[in-house]
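== chain A ==
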Amino acid sequence: MTATWVRRFDATATPDEPEWLRPVRRAAIDRFAGTGFPAPRDEEWRFTPVAAITQAEFEPARPGSRVSRDAIAPFVFGHAEWPLLVFIDGRFDASLSMVPALPGGARAGSLAEAITAGDATLARHLGHHAPVESSGFTALNTAFIQDGAFVHVPAGVELAMPVHLVFVSSGETEGTVAQPRNLIVIEAAARASVVESYVTLAPGRRYFTNAVTEVVSGEGAWTEHTRIQRESDSAYHIGLTHVEQAAGSHYRSFTLAMGGAIARHNLHVRLNAPRIETLLYGLYLTRGDQLVDNHTAIHHDHPDCNSWEVYKGVMAGESRAVFNGKVLVRPEAQKTDAKQTNRNLLLSDGARVHTKPQLEIFADDVKCTHGATVGRLDDVALFYLRSRGIDAATARVLLTYAFAAEVVEEVALEPVRLELERLVRERLGAGD
Partner candidate 1 sequence: MLEIRGLRASAGGNEILRGIDLTVNAGEVHAIMGPNGSGKSTLAQVLAGHPAYEVTGGRVSYLGQDLLEMEPEERAQAGVFLAFQYPVEIPGVSNAYFLRAACNEIRKARGLEELDPMDFLDVLEEKLKVVEWGPEIMSRAVNSGFSGGEKKRNEILQMAVLEPRLAVLDETDSGLDIDALRIVAGGVNRLRRPDNATIVVTHYQRLLNYIVPDYVHVLSGGRIVRSGGKELALELEARGYDWVEAPAGVA
Partner candidate 2 sequence: MSSPVETLVNNEYKYGFVTDIDADAAPRGLNDETIRLISAKKGEPDWLLDWRLRAFRGWQKMSEPHSWPNIHYDPIDYQDIIYYSAPRTAKPLGSLDEVDPKLLETYTKLGIPLSEQKVLAGVAVDAIFDSVSVGTSYKARLLEEGIIFCSFGEAVREHPDLVRTYLGSVVPASDNFFAALNAAVFSDGSFVYVPKGVKCPMELSTYFRINAEGTGQFERTLIIADEGASVSYLEGCTAPRRDTNQLHAAVVELVALDRASIKYSTVQNWYAGDENGVGGIYNFVTKRGTAQTGAKISWTQVETGSAITWKYPSVILQGDDSVGEFYSVAVVNGRQQADTGTKMIHMGRNTRSTIVSKGISAGRGQNSYRGQVKVLPRAEGARNYTQCDSMLIGNRCGAHTFPYIDVQNPSASLEHEASTSKIGEDQLFYCKQRGLNTENAISMIVNGFCKEVFKELPMEFAVEAQKLLGISLEGSVG
């Protein structure tokens, strides 16, 4: 429904819009008007049946849904003093959020407020990294930039506590769309951890989240980025995380995807300088007739960088998972060391997985490997557990949890790891 969106753009009055933002949004809507949403013949979107999203009419969610603190309590974890930013249907809700004073001039708050305040860092980065060419969804999000989270950690500043961004779908009405837009800037030699949660108050609702997060990691910066996607099983979720890394920086990401009727996350990392380290971990758990798609792309453009990627999936019911991991090594990127692994566990006859681990190498002095496996639970291990007196069902759960937990262990921050383990246990039916 490309035309509807273009009309909406033209009809939206933005009198307070700053000078620098207008051309960014204009270019995005022009791009979107030209190319529209991805089609199934697009090699990049072959296995994501986005027609369900692109053929439907979604109304932009209206602001002003009243959500109580109790309603969001189940999605908040870790420590009470962690900075907490809550967004209802894509809009920042100050009354539900808790932002203490951060050290060294670091900030975490609403993107809309920062736009209004004319923040210089924002102007420099917002919309300048995630290319609108990457897909119609990114272009659409950029064209309608309004609110989301803005996290800025100045050079040399270390945040001891993670910043938790919680995006809540109120589900008040059926068929709405929210398009949160986030910018995370971790400057040189700074250190921070950000958790992004996508959750819902209405588990049966059909709605659409189209999120874009830009991450800028400065020289020698250390960033841990966790993304938890727990949308409604009837919802649609398209997300892009675009990461730019400077020399000597360390970026590690963990993605848990377990919600959505159709959910896709694109994670693009550009290694823009030498001596960068990138670690991407992911876990997807699907059931029913869900489709969960993870597309990652790691661009090695400079020498002496390492990337390490492990994604695992557990598919039950009639669900389907897609994994597409691309590692691109340009001629200049000598001494690259890149390793990518994708492992899949199919639990039922109806479950299905497409995996496409992909290497594109243009430099000769590199070490690049990838591996992918698909299989079911190991019969020998299953038998072993049963021979020790554990019933078959429990043994299955135990082994499935062990398979999934292995990748969760890579999360550095303990309270986040514990919460992820809890979520995985709960989903797989494993006890405490």
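How were these candidates chosen? In short, all candidates are chains of the complex that A comes from, given by their letters.
Keep in mind that, in the parts below, contacts are C-beta pairs under 8 Å (C-beta built on N, C-alpha and C of every residue); 3 or more make two chains touch, one makes a residue touch a chain; residues count from 1.
Worth saying up front: this structure is predicted, and the values here are computed from it rather than measured.
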item: Touching chain, any copy counted, for chain A within the complex - options 1 or 2; value: 2
item: Touch list for chain A against partner candidate 2, complex; value: 41, 43, 331, 334, 344, 346-349, 351-376
